[in-house]
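Omission of a single protein chain aside, the complex is shown with its protein chains in their original locations.
Think of it as A and B in the order they're written, each chain with its own count starting at 1.
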Amino acid sequence: MSASPASNSKVLSLAELAQRTGARLEGDGTVRITRVATLQDAGEGDISFLSNPRYRDEVAGSHASAVILAEDALDLTQVPRLIHPNPYACFAQVAQLLDPYPAAPPGVHASASVATTARLGANVSVGAHATIGEGAEIGDDSVIYPNVTIYPRVRIGARCIVHAGAVIGADGFGFANDKGNWVKIPQSGSVIIGDDVEVGANTTIDRGALADTLIGDGVKLDNQIQIGHNVRIGDHTAIAACTGIAGSTVIGAYCSIGGAAMIHGHISVADRVTIGAGAMVRQAITEPGGTYGGTFPIAPVRDWLKNVSHLRNLDRMNERIRALEKRLADSGK
Amino acid sequence: MSASPASNSKVLSLAELAQRTGARLEGDGTVRITRVATLQDAGEGDISFLSNPRYRDEVAGSHASAVILAEDALDLTQVPRLIHPNPYACFAQVAQLLDPYPAAPPGVHASASVATTARLGANVSVGAHATIGEGAEIGDDSVIYPNVTIYPRVRIGARCIVHAGAVIGADGFGFANDKGNWVKIPQSGSVIIGDDVEVGANTTIDRGALADTLIGDGVKLDNQIQIGHNVRIGDHTAIAACTGIAGSTVIGAYCSIGGAAMIHGHISVADRVTIGAGAMVRQAITEPGGTYGGTFPIAPVRDWLKNVSHLRNLDRMNERIRALEKRLADSGK
Partner (left out) sequence: MSASPASNSKVLSLAELAQRTGARLEGDGTVRITRVATLQDAGEGDISFLSNPRYRDEVAGSHASAVILAEDALDLTQVPRLIHPNPYACFAQVAQLLDPYPAAPPGVHASASVATTARLGANVSVGAHATIGEGAEIGDDSVIYPNVTIYPRVRIGARCIVHAGAVIGADGFGFANDKGNWVKIPQSGSVIIGDDVEVGANTTIDRGALADTLIGDGVKLDNQIQIGHNVRIGDHTAIAACTGIAGSTVIGAYCSIGGAAMIHGHISVADRVTIGAGAMVRQAITEPGGTYGGTFPIAPVRDWLKNVSHLRNLDRMNERIRALEKRLADSGK
């Protein structure tokens, strides 16, 4: 907790960036790079990249000191280049190497509460006012930001990032109804999180009722996501903010789930499925790799009110069409 | 804050479980029970239950050491049994008695901030970094988990559970518009929460503007729920995660509200109403006991785009049907 805000900009030579990212260097490797920027915004000392072919025309006009390109775009510019099969992923690596944002310092902040039976791996960073419960485990190099709450027995893998305000391991929502009163079903399971997982700010992951809630390796969860008890999320699935997944649902690996999606409980979603923002998933999706959407479109409020009134009459409209078809058929038309 | 993670499993005889739950014992009461489990997963030392008739066939094949059954299912197995009119509620009680999860320790954690004018009942547990404001009151046996914020003057009843990150008593969202600028309307009310209420992780309950926000006895709120100022929720209503209730709305008693439902402000919902997940409630529901749904279904994205385009033309489709009906009528068909 030292570095003043302005003291941590970094400078690397393009040759060094090539070496550390595995990219091939084209041109002058001594050019000094301090920052990543878009093709349009880049200037002296900046490195940019071309990933989306739509922006090919911007490469020649960019003022970047260096550009990351795929092999087939090699000749779009003559400034020093990094050639990489996945320019966007290479850009991400370069940006990590140059990132001026202060890193979370390893060690436990003096104000954090870590239970005596909790186990922290090497180089774990625990931020201010974070709370880690009895028997919890945090793997090497993980970062727990301030005000995070990790309930007892939760296990988190290596190289994870848990942003501020996240709550991992609170009780799942389980009650038996007894003549109108709710009797609490104790939530005796835990939450097991793999390696390289990121958990967004104020996201909540409940612990399981009997078995555990499971988050696979490489899963990325944005802010304000709710994961119900006994949910299982497959490796490398990414979920955007404000999404909710109800209890006991199983999400496959390599899925992409849009923001504010809502997924019912006790269903399964196959691997590599893409679900659009705001979609409400009520039934299992069994076919891997599909893309699903489903939101109601906005409209100027007058049009919306006019059209929405017919939604309550779709069954009746269908009947009227059928009646017309029948009358025409009867009349021999 | 002692017990190591593995040291708190419990063992009770079936006779003791019968006595403490009010169930009738059938068979050997000396069998020792250590865990609850599903009929399918249960093994030596486990007790299971039959609540849903769909699983009747699983009873005979279960390896559970004991089973909780209703009277009419008494003969489905010959293992020792607990007979109870509501097997699921009896199971919940048994699970509570056997729960190996470490209980929140009574007392105020050394890192918590409790205002000097706040009043805590007997056996209240206040977790790490929880904040309890001036004049707030917490009833006997309630548990406040870490990083919870309770604003001044909030009153919480007995046997409540407030999960980590919940915020109770923040300002309601009230502003008067003065030529485009927003003038804050102070929120002078409070939040009054009854007995036996559970509040999920990162749930927020705003205090009232003039009067108070009221949460009845036995209400169960899941994670990431937002309750606006001056809302009133009737006794024993259960609300699933990610639901929002806008200001001044009154929800009846014994309601069940699905996850991610959104309820407009200044409306009322009658007692014993069930609202499906994701439903947007725009108008009062005056009839008690009804069940309401309303979400837009997902579909493969190509089908969705094709169908959704017609939503903007429903009024036009209706007109076309009417025109056809008129032409057929005019032609005497």
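Just so it is clear, a contact is a pair of C-beta atoms (placed from the backbone, for glycine too) under 8 Å apart; a residue touches a chain by one contact, two chains touch by 3 or more.
Worth saying up front: this structure is predicted, and the values here are computed from it rather than measured.
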{"item": "Residue, one of A:80, A:200 or A:228, that touches the chain absent here", "value": "A:200"}
{"item": "Positions on subunit A contacted by the hidden chain, ascending", "value": "1, 3-5, 36-38, 41, 86, 88-89, 91-93, 95-96, 99-102, 109, 111, 127-129, 145-147, 161, 163-165, 198, 200-202, 218, 220, 222-224, 236, 238, 240-242, 254, 259-260, 277-278, 295-301, 304-305, 308, 311-315, 317-318, 321, 324-325, 328, 333"}
{"item": "Positions on subunit B where the hidden chain makes contact", "value": "111, 113, 115-117, 129, 131, 133-135, 147-149, 151-153, 165, 167, 170-171, 173, 175-188, 202, 204, 206, 210, 224, 226, 228, 242, 244, 246, 262, 264, 275-276, 279-282, 290-297, 299, 303, 306-307, 310-311, 313, 317, 320-321, 324, 327-328, 330-331, 333"}
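Here is the rule we go by: only the chains that are shown with their structure count from here on.
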{"item": "Geometric centre distance via CA averages, subunit B-subunit A, whole Å", "value": "26"}
